[in-house]
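Once you've had a glance at the structure underneath, I'll fire off some questions.
Apart from one protein chain that is not included, each protein chain of the complex appears where it belongs.
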Amino acid sequence: MVEVEKIREEARRLLQEGQVRGVIGYVRGPQGVWAVPAMIRNPEDVDRLVWNPTCVHNLVLFVVEEKKEQARQKEPDKRPLAVVVKGCDSRAINVLLQEKFIEREEVILLGVSCENSGVVDKKKLLNLVPSQKIEEIVYGNNGHIVAVIDGERRVFPPEEVLADRCLECQANFPVVYDHFFGEKIKKEAINTSPGVDKIEKMRLEERRRFWEEELSRCLRCYACRSVCPMCYCTECVVDPISFAVEPTTTAEEKAKKIKWIEKSPLLSENFVYHLVRAIHLAGRCVDCGECERVCPEDIPIRLLNKKLEREAWRLFNYVAGMDSQAPSLFSTFKETDPEDFIR
Amino acid sequence: MEHNPYLPQLARIISIKEEVGGARPIKTFHLELLNGHRFDFRCGQCAMISVFGKGESMISISSSPLIKEYLQFSILKMGRVTTALHEMEEGSIVGLRGPYGNGFPLEEWKGKNLIFIGGGIGLAPIWSVLQTALRQRDDFGQLTLFYGARTSQDLVFKDELKKLKETIPVYLSIDVKEPGWNEYVGFVPQNVLDKKPSPEKAIAITCGPPIMIKFVIKGLQELGFQDDQIFTTVENKMKCGIGKCGRCNIGHHYVCKDGPVYSWARLKTLPQEY
Amino acid sequence: MEKVLKKSDLGQWVARLKDFDLYGPVRENNHWEFNQISQLANFPEDYTQVNVPLKKILLPNREVLFQFEDNRNGGPYLQEVLPEEREVVVFGVRPCDARGIVLLEKVFSSEIPDIYFERRRQQVYVVGLSCYPLPGENCFCLSLGGGPFSTKGMDILLTKMQSKYFVEVLTPKGEKLIKAAPEYFFNPTDKDQQERQQLERKARAMFTRQIEGVEKIWPVLSQMFESPLWREESYRCLKCGICTYLCPTCHCFDITDEISSTAPLQGKRVRVWDTCQFPDFTMHSSGHNPRPDKASRLRQRIMHKFLYFVETFGDIMCTGCGRCVSKCPVGIDIIDILNKVASHGA
Partner (left out) sequence: MNSEHEPKIVAFLCKWCSSAGSDMAGVSRLEYPSNVIPITVMCSGSVSPLYILSAFNLGADGVLVSGCHPGDCHYIKGNMYARRRMALLKELLPYIGLEPERFQMSWVSAAEGLKFTQIIKEFVKQLKPLGPQTQLRRSL
């Protein structure tokens, strides 16, 4: 079991000793049991930190944000950041290290094990119990999730309430960390993406219809992009303007910024947006599943990333985020890479 | 037919003059509406210029409303639309809608001394007032112009300024020394403090880069100008021009309809989101 | 005018509205949306609230304003494009969404009227459905002068009772809809009246979320521009558009040119949804951004709704639908923020 008191102790020590400029962790949110990300800067505040099955967010996003913020500051605090990472989150750290977006010294990783369980899918749980009544959500035994409702403990088996990404996860403890909390319990191998199987079994027209239905709902709120720690580009193909405007940027440079797709949520543009995003995340997506969780329109975005995850493994034996020293998927090749598709 | 506020009228570029070259070029365009349509406006108002396929830009009208033959816009090449405009030729057709904004309260300034303080492209909105005041010379007291730019090359309306000097006091300045320049060297606010215009019965109208405006206002206050004697314009990003799209929103104001002209007395009550 | 309609007659009545395009709540994956329907037998028991509010019909996320193309002489030729003429009935609109229209009208029908919005508004008939039980876990309309049985912005309000719908016909447009099948509508009995009143009382007692003293908010807000609250509350903000895109009152938009051919030039000028929460919303061409960070953008969202709009239109630009709270991926909670604001004033 991960003891939250131990995380707090470590966070307190790091802050008291001034080793870190802050601790990015989870705290109880304004809506009762549901945790939200927070930056803790004072040792007095570390008791706000929580660890429970509602800690769904990938906090590496805030490492990225802090890094960008630092670049804007004249005299940034160069001390590292402590950040609570789950298995998937830690793999995101590895990708950032691989891509040299951050250096290892910039973060102190408080690794937590998901211990044969995972995080809760709020939608699934709320279909079973009304939100207002839940007082607490904690880990039970054998990956079970316990919700305290009206003082009573209700135990849910993982397959009923865990997020799909956790049910499909095979690496449920951090691969990189400085401090580790909990136990490394290796999960049983399961089908890593039944959703992809389903689509692969469809006929071409069915697939097209499936994705047309799903992607036609996209509002282009960009929550999927905003929540993704790998979507750190200052200039994104979907933006009509570049954010990398300096006083020296000429009008021509700004005018030449290619408008790859229209801002309108037309189906064709939604397709291109999601495909470009998927391919840009190939070999980088660690399946933290945040894009799909945040989508207000319930678009199964993970199915795109999971497909490429599967192909990267099948074609190139590549898994994202396992090794910060290894070259990334697209920055290397093997002589033996498949080329039977090339004429 | 119901009025469609988003539908531009077509206008022809009847002349283009290069004011400033180099990396931050400025050109002055004269436009006339097709089919002889009129375009009535007040000093300080703006118009939305369309380059079809590129988009729209809100530009202040720099000619006097008393001139009916053309509308004048002096445009700094800045982004997608203005770059396209700079690439256009005389005779090209653009879209025009407006006018937008409140404009300067010229009626209230009758009999007053007007002090114009401009920097860079900021002379454009001021120019409209200045030209109007010159045409209605008896309605106003003394007219004075302070105008500066980074270099002598960056000054707009160079020829017009030469002529203007024969009629009113014109104090030019450039930021750094240049051979052959025998006027003031330094920033515009400093030039104003140096010449000490009197606040007596005066209105100061200032327009230019935000940092210049900030120090001009400070300087004017030092010289004894009251906040309601100082006017400036605010430029926020705009899209609709009619207070709906929410882009130029500052507090409960929409710059496109409640601005762009503000007395400092009024502007200082708004959040600093410009 | 008040009527009752047998539950089993709903479908019959709707079938008579052949001259209209019909919209109603349709289940999609895990949520509801207003989609075009051909019939409506009943409102499903598990119908809560649609994801994208009614504004998607009045202010669609893409509206073509006009087309442009080069004519033979090389100059541009413009063709105005107005919304197609079709009358639309939307069923199952919750009171918060209907009140949203009233607020949108203030923006789009004031001063210089917006011809596109007005056309669509004239063509839309709103058939509401009162809220019992409450549709969302974060409903707080009661705190904002609304209510689970509010009729503002509606042409008809239906209340689901034991065996009937209580039908409040509120406008001539509503009457027109009833007249399509008058034989199904009866005058309510005293018992019907009582049943409806009782449901409303019960619904009003169900609210768990509220703002304490909403009238305190705007005077306090006007003093809070520099408050550290905005930075604290926005730290976890993702800069996405969920809160505003799903808001029944947020209406900010962008205008952009879409080209289908460059030579000869052919394209459309369209307006598309945009939001003050996107970093580029206020960014000038020069790169200068008057609202450069998440704190200033969260502040803008709250201030616009609870201060600026009040100053301009005398009304709060929020109907308490709770979507921005329920749908925020990082739990940014407008109710919580407003209660914190109110406590600043205490």
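Which chain is which? They are A, B and C, in the order written, and residues in each are numbered from 1.
One rule holds in what follows: a residue touches a chain if its C-beta (ideal position, glycine included) is under 8 Å from a C-beta of that chain, and two chains touch if they have at least 3 such contacts.
The structure presented is a predicted model; accordingly, all values stated were derived computationally and were not measured.
Partners of the chain left out, restricted to shown chains and counted across the full complex, are A, C. Among the residues A:101, A:180, A:243 or A:260, only A:260 touches the chain that is left out of the figure. Touching the chain that is not shown, out of A:176, A:228 or A:308: A:308 (per the contact rule at the top).
Between the chain not shown and the residues C:97, C:195, C:233 or C:258, the one that touches is C:258. The omitted chain makes contact with just one of the residues A:153, A:209 or A:256: A:209.
As for the chain not pictured, it touches subunit A at residues 199-200, 204-212, 237, 260-262, 266, 268-269, 271-272, 275-276, 278-279, 282, 304, 307-308, 311-312, 315-316, 329-331, 333, 335, 337-339, 341-343.
One chain is missing from the display, and on subunit C it is touched by residues 258, 260, 267-268.
Simple rule for what comes next: only the chains that are shown with their structure count from here on.
Shown here, the protein chains touch in all possible pairs. Using the mean of the Cα atoms as each chain's centre, the chain most removed from subunit A is B.
Put simply, the C-alpha centre of subunit A and that of subunit B have 49 angstrom between them. Inter-chain spacing, taken between the CA centroids of subunit A and subunit C, is 31 Å.
Subunit B and subunit C have centres, each the mean of its CA atoms, that are 39 Å apart. Counting partners per residue, subunit C has 254, 256, 274, 283, 285-286 as the residues that reach two or more other chains. Residue numbers of subunit B whose C-beta contacts span two or more other chains: 78-79, 82.
Those residues of subunit B that touch subunit A in the shared complex are 23-25, 77-80, 82-84, 86. Taken together, the subunit B residues at the contact with subunit C in this complex read 2-8, 10, 50, 52-56, 78-79, 82, 93, 95, 210, 235-237, 239-240, 242-247, 249-252, 257, 271-274. Looking at the complex, you find that subunit C touches subunit A at residues 28-31, 33, 51-52, 61-62, 137-138, 208, 235-236, 238-242, 245-246, 254, 256, 258, 270, 272-275, 278-280, 283, 285-287, 325, 327, 329-331, 333, 335-336.
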